[in-house]
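Reading through the structure tokens given below for one structure.
Missing here is one protein chain; the remaining ones are kept as they sit in the complex.
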Amino acid sequence: MTTQLEKPNPPKDTGQIHQQEHVRRWQDYFTFNTDHKVIGIQYLVTAFVFSVVGGLMAEAIRTELATPDPDFVSPLLYNRLMTMHGTMMIFLAIVPAGAAFANYLIPLMIGAKDMAFPKLNAVAFWMAPPGALLLLVSFLVGAPEAGWTSYPPLSVVSSFWGQVLWILSILLIGTSSILGAINFITTMLKMRIPSMGLHKMPLFCWAMLAVSALIVSSTSVLAGALVLLSFDLIAGTSFFNPAGGGDPVVYQHLFWFYSHPAVYIMVLPFFGLVSEVLPVHARKPVFGYRAIAYSSLLIAFLGLIVWAHHMFTSGTPGWLRMFFMAATMLIAVPTGIKVFGWTATIWGGKIRLNSAMLFGIGFIALFLVGGLSGVMLASATFDLHVHDTYFVVGHFHYVLFGGAVTGIFSAVYHWFPKMTGRMVNETLGRIHFVLTFLGMNLTFLPMHKLGLVGMNRRIAMYDPQLQDLNQLCTAGAYLTAISIIPFVINMLWSINRGEKAGNNPWKALTLEWQTTSPPAIENFDEEPVLWAGPYDYGIDTHKADDSQTVEELLVEVGAEV
Amino acid sequence: MGCLYTKFSPSPPLPLSPSPPPTSKQKITQSPIASHLKEFMQGSTIDESKTVLNYHPPAEVISHHEEHPDHRMFGIYMFLIADTMMFASLFVAFILYKASVINWPPEGSEIELLLPTINTVILVSSSFVMHKGQSALKKNDLSGLQVWFGITALMGALFLGGQAYEYSHAEFGLTANLFASYFYVLTGFHGLHVACGLGLILSVLWRSRQPGHYSAEKHFGVEAAEIYWHFVDVIWIVLFTLVYLLY
């Protein structure tokens, strides 16, 4: 095979002007700006801020659970903290973090100058802060206390104003996420550079295609459920209130029809990002590009038909439980294809074990644990025992923290040079990884055992016999909290002092690395040229022509623009 | 060897030719997508005159109506999918109740059929009327557009009026029973959509006063309003069947 290369035009005189006049000022990030990169950063920072708020709530939860008695916070406040922790982490930390990378990377990766609808994009982002504000304000009027699932009848008979604000806030954030998804789909399907066929799209784009499809088809069902819930709450109807003939189980169906897909909305973007990170730092093509690409779509499809596995104990007919059990377990197959594909990608490579890669491999290692416990939960028979226990809490923190959050960190370390033009400090990054990895496992591994022996979730007081394991969890939670410190220091330091990155410090092949770091305002000075598949590493053994290896070309492509 | 990607190579192998390969510029002009980006990305904050990338679309491309990739309609379709799912969730919940509650509909929730049937006829036929408007525009008949859209707007208003009349004469209130609640929430939510559609039609009419705003080639607003109106119409047919005919 010969590799034929095309090199973008050398920059003309405009390069310098560009440097001076089109640099973003910090104020831009606080305005209604339609540049997708600004919006991406806005999402990212928002996500970080709320993950800290949600994380602090988690620390309060763990502090309370260090002892069997409700002595640190009252049981009522505990429920409020727990509800807000779940809601905030899901809707204001992980979902926006996915949107952040989608916004920042999609146009760059497909060689477009911006999203299909830049204004809509900005509108979508600016719906999130008011949503967050509503949620936070609810602490002043009595925060919601019915869990992030807000099951009626409890949610219609407790914390009236808190619940109203919760609904409003979720409706806003949901709308924002639908608008975002419409933008992503349109951009990816319609605005790729002409030479980029669907099968040359980076895997992150495939993942986002699946995510956007899920968002568009399921988010509004949640909206429907919440509209009905708010009528129950405010107007006194009884859609879900048995006191008036309503049926709380219908709410559960509607809620999970969204919220199960939501868990894939929360993890698929990071599947995509990790699929980008691993090949770059293992210096090997991703293993089974098409398999990984299509499995995202399959996961999305299956994700739409398994929702009732959250309701095995609540009143679904027996044969339906069996259907949902089998469908749920099937998701292990496409997910397995990904996990095996990633493992095979790094196997035999030449691994650069930097922070991005550490978190990338940590992602596989931790997500695997959550996935395996997920398949156990999928068995309706076993779920009768562990539903609503800490086994479930352990499961979903492994997929959400071990999966989504670890993926976020991997992506942050990987694209930091692109976003800021500077390298991160690897030592701090590695410390961050080790602390996170230890703390995370210490917090969430014992929870599985706790759940199996009889600790149910959402409780502020528990059986004193379970105290030892709970204290392990609490210690782990503190360690995890500490692990954020090296990360923050690293970011703040590197953004000002980090070594200059150049255009393509990782020698990566996807298009975003063909432009300057940080990218010019409209991304590319020249329309970028697709001269290799996104993961064609290892082609340096093949000469492009007699004099130069692809490798060398790559360096120059990266260095010049 | 197992390389899955065919390499993209429009030009001969490129050993760092100092002059730009002509192909890359050509590609840009060939590509309708790239050349129209600027035009159809709804305003970006960037001052175009200052950007390095000033690919102003060649003027003549604009007139090729068929080719121009206006993604907005695509976006509208996506939005309608989401909206459909919202109605679907309400319908499914309604069906679940209907199937599981024994005395359904509960006593005291008889509904009148005559007025809603008239309303249905009005709404459904308004879709056809509206389509005539768009056809007129396609023939560059602007006043045709205005007339037909005007009639559509009137019919829409009539529909809303009928609905309001029905509400004020219904025998049951919102919280009377489950069926009553559903009746109001479903029709009300649909009515809200009709009102939005009406707003779109009126804004099309308003803008059409300005000469040249809409033409046979340029009519995103008209198209969007129409597809939305059809959507609202289809939803009504389902709703009418479920709530009035099959209840």
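Should a chain be cited, it is by its letter among A and B, assigned in written order, with residues numbered from 1 in that chain.
To be clear about the criterion, a contact is a pair of C-beta atoms (placed from the backbone, for glycine too) under 8 Å apart; a residue touches a chain by one contact, two chains touch by 3 or more.
To be clear about the criterion, contacts and distances are computed from a predicted model.
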Listed names "Cytochrome c oxidase subunit 2", "DNA-binding protein", "Acyl-CoA dehydrogenase" or "Electron transfer flavoprotein subunit alpha/FixB family protein", matching UniProt entry of the absent chain:
"Cytochrome c oxidase subunit 2"
Sole touch to the unshown chain from A:Ala60, A:Ala143 or A:Ile361: residue A:Ile361
Of A:Gly349, A:Gly429, A:Pro486 or A:Pro505, which residue touches the hidden chain?
A:Gly349
Which of A:Leu189, A:Leu304 or A:Ala332 sits in contact with the chain that's absent?
A:Ala332
Thinking of the whole complex, not just what is shown, which of A:Pro130, A:Pro194 or A:Gly244 touches the missing chain?
A:Gly244
In terms of residues, what is the contact footprint of the unshown chain on subunit A?
69-70, 74-76, 78-79, 145-147, 151, 153-154, 157-158, 241-249, 282-285, 287-289, 291, 313-322, 325-326, 329-330, 332-333, 336-337, 339-341, 343-344, 346-353, 361, 364-365, 368-369, 372-373, 375-376, 379-382, 384-385, 387-389, 448-449, 452-454, 456, 458-463, 536-541, 551
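One rule holds in what follows: only the chains that are shown with their structure count from here on.
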I'd like to verify one number: the distance from the centre of subunit A to the centre of subunit B, where each centre is the average of its C-alpha atoms, in whole angstrom.
31
Subunit A-facing residues of subunit B, complex
1, 3-5, 7-18, 20-21, 23-24, 27-28, 30-31, 33-34, 37-38, 41-46, 50-53, 69, 71-72, 74-75, 78-79, 81-83, 85-90, 92-93, 96-97, 100-101, 106, 174-175, 177-178, 181-182, 185, 189
Write out the stretch or stretches of subunit A touching subunit B in their complex.
1-10, 14, 17-18, 21-22, 33-35, 112-120, 178, 181-183, 185-186, 189-195, 199-200, 216-221, 223-225, 227-228, 231, 235-239, 244-247, 250, 253-254, 257, 289-290, 520-522, 524-527, 529-533, 536, 539, 544-545, 547-548, 553, 556
